[in-house]
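Pasting a structure below so you can have a look.
In this view, the complex is presented without one of its protein chains, the others remaining in place.
Then we have chain A:
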Amino acid sequence: MRIAGNLLLTLVLIFLIGPFVIICIAGLSGGETLAFPPDGLSLRWVQRVFEVESFRSAFWLSIALAIGSTLLALILGIPAAYALDRYNPPMAETIRNIVTAPIIVPGIIVGLALLRHLVVPLGIPITLALIIGHTALLVPYAVRVVSASLVNLRTDVEEAAVMLGASRLQSFFKVVLPNIRSGILAAFIIGFITSFNQVPISLFLTGPGVTTLPIGMMFYMEFNYDPSVAALSGLLAIMSLAIVMLAEKLLGLSRYV
């Protein structure tokens, strides 16, 4: 029984981690086409990743988009989470559900809707459209993660600040914000990774000359079937992993999700 359990566990782990390992190894191939097992080992495709101009520009756009839309989502999400938690407004539950909707609705629908009814009719530039789409996707994460850390902060701590002479605004910045700092950082990291790895919404909103990295990789693969995409995938996976592990070590990220 014990042996069977361990065997099952091993199979599940192989199933989960296997593709990641295969891609990493394929990226280290010495051959001309994407293949596993690889034709010998070399770092030439890893090196190639940094030489492809479209990868470079897409990488920086993705980074900027991830940081920008996460910050916007936090600016919208922190006050929303605060108001929902502290003022218990009418229809709080409904508002919470609407705010959470973009997590539940498939990204492909969100992307199509944004394109068809916002971007095309209004003629919004591609970069702005991407920021709007990603921000809408990330607000729910920001609200939920920040709410989780607000629940642990008692309201009388804010009243104590007021009784010592602070205005409501000062008490928010001097008492509330510092105490939910780790929640905000956690929300930032989750938002960053979600945006950076986002495909369906970006697929509709990217356009000529402006593309995010995951979309850029898809297009690249349509025309070039070489191992550089595998090498890039491996690099990105390692980057995401490093961020999450660092966050877990510093903040205990798993408390918030």
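In this text, contacts are C-beta pairs under 8 Å (C-beta built on N, C-alpha and C of every residue); 3 or more make two chains touch, one makes a residue touch a chain; residues count from 1.
Just so it is clear, contacts and distances are computed from a predicted model.
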| item | value |
| --- | --- |
| Protein that the absent chain corresponds to, by UniProt name, given "ABC transporter ATP-binding protein", "tRNA threonylcarbamoyladenosine biosynthesis protein TsaB", "Act minimal PKS acyl carrier protein" or "Nitrile hydratase subunit beta" | "ABC transporter ATP-binding protein" |
| Candidates A:5, A:40 or A:165 - the one touching the absent chain | A:165 |
| Touch with the omitted chain, as defined above, among A:65, A:137 or A:175 | A:175 |
| Chain A residues touching the omitted chain (full complex) | 153-154, 156-157, 159-167, 170, 174-175, 178-179, 181 |
